[in-house]
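A single protein chain has been omitted from the complex, and every remaining protein chain is retained in its original position.
Each chain gets a letter, A, B and C, in the order it is written, and its residues are counted from 1.
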Amino acid sequence: MRDIRLLTEPFIPGSLIGPFSNANPGLGGICTFVGEVRGEGGVEALELTHYEPLTQPGMHQLADAAFARFHLMGLLMVHRIGTLYPGEPIVCVSAAAKHRRAAIEAVDFCMDHLKSAAWFWKREKRSGRWHWIEPRTEDHADLARWE
Amino acid sequence: MRDIRLLTEPFIPGSLIGPFSNANPGLGGICTFVGEVRGEGGVEALELTHYEPLTQPGMHQLADAAFARFHLMGLLMVHRIGTLYPGEPIVCVSAAAKHRRAAIEAVDFCMDHLKSAAWFWKREKRSGRWHWIEPRTEDHADLARWE
Amino acid sequence: MTVRILFLGPLGDLAGTPEIEAQTPLDWAGLLALVSDALTDELQSERINVACAGKVLANKTDLLARDGDEVALLPPVSGG
Partner (left out) sequence: MTVRILFLGPLGDLAGTPEIEAQTPLDWAGLLALVSDALTDELQSERINVACAGKVLANKTDLLARDGDEVALLPPVSGG
């Protein structure tokens, strides 16, 4: 069971995870990661832009890679676009599997790729001014673990 | 924020995760693993026993180790004991952190330890007869990764 | 005076009972003398840990249980 979405409005992760879990009967474990906008450093807002012709196809390719690499029953990947405020979820990845490590590793894998290999650009507003956020060196190192 | 519980009755993970998330304002990411009883192979029920003088102290030591090892804001560890039926959650671990990999790795770490280094014993009922479940070789290998 | 000896998990099936009582003081040799040969072999294997008065012993042969102590015989665990 695969559920991939780009959302333009705030979402409640729990409202996605319950149905996702129910859609994978017989699962042994389900691992979920939710990333939220942090307000520290005076962040007032975050803006996520993307390139539509590539974004969803890229997320489906990422899901294909996760299903090929891990023994998964289901995978949910939801990413926000648009303007977000501190405390709002940006991303939610959930993987259901017979065994726990497949679920945990699939989430780790998908998050590393969404962070620095999917077609999103992020900028944050501090003191009323927008600043683009470059991927961090650690993010590239995290991604390289899977090569 | 640390929340460690042994539960004797069925629980709904979502009802724990919402309050846990709210109890860690400013988090950047939250990773949650839920393990459920699988009904495959004709499993009718699972029984989890423990040794009370060691179980909760052991879970607190595990939480101490996770806080010492990863940059965490909060950690939730909930484990069922008693008789469980297919589809019921056995275990729920959730970690909140500023950065995603600390949250994901802390969940992986705690699950490996709960699986084969906490004071639980598990047996399953098939065709009306109880069978003890030995830890799997992979579980020991998973645990050894953290040494 | 007595100690309780608990057989946890599958050890209870091997012992045929979840617990027994024994006279104090009780050391490791004294404990092994109370159980069947099959169980003695099992308890001596590295797989088995022993707790006394709520503490897991680093070396189970150092067991020395006193009045009111609880001794727990702990087979390989399997949680989550």
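Here is the rule we go by: a contact is a pair of C-beta atoms (placed from the backbone, for glycine too) under 8 Å apart; a residue touches a chain by one contact, two chains touch by 3 or more.
Computed from a predicted model, the values in this text were never measured in an experiment.
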item: Displayed chains contacted by the hidden chain, counting the whole assembly; value: A
item: Selected residue (touches chain absent from view) among A:38, A:79 or A:101; value: A:79
item: Touch list for chain A against the chain that is not drawn; value: 35, 48-49, 51, 53-54, 57, 79, 90-91, 111, 114-123, 132-135, 139
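Just so it is clear, only the chains that are shown with their structure count from here on.
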item: Separation of chain A from chain C, taking each centre as the mean of its C-alpha atoms, in whole Å; value: 49
item: Geometric centre distance via CA averages, chain B-chain A, whole Å; value: 23
item: Per-residue multi-chain contacts in chain B, two or more chains; value: 35, 111, 115
item: Junction residues of chain C, two or more chains touched; value: 80
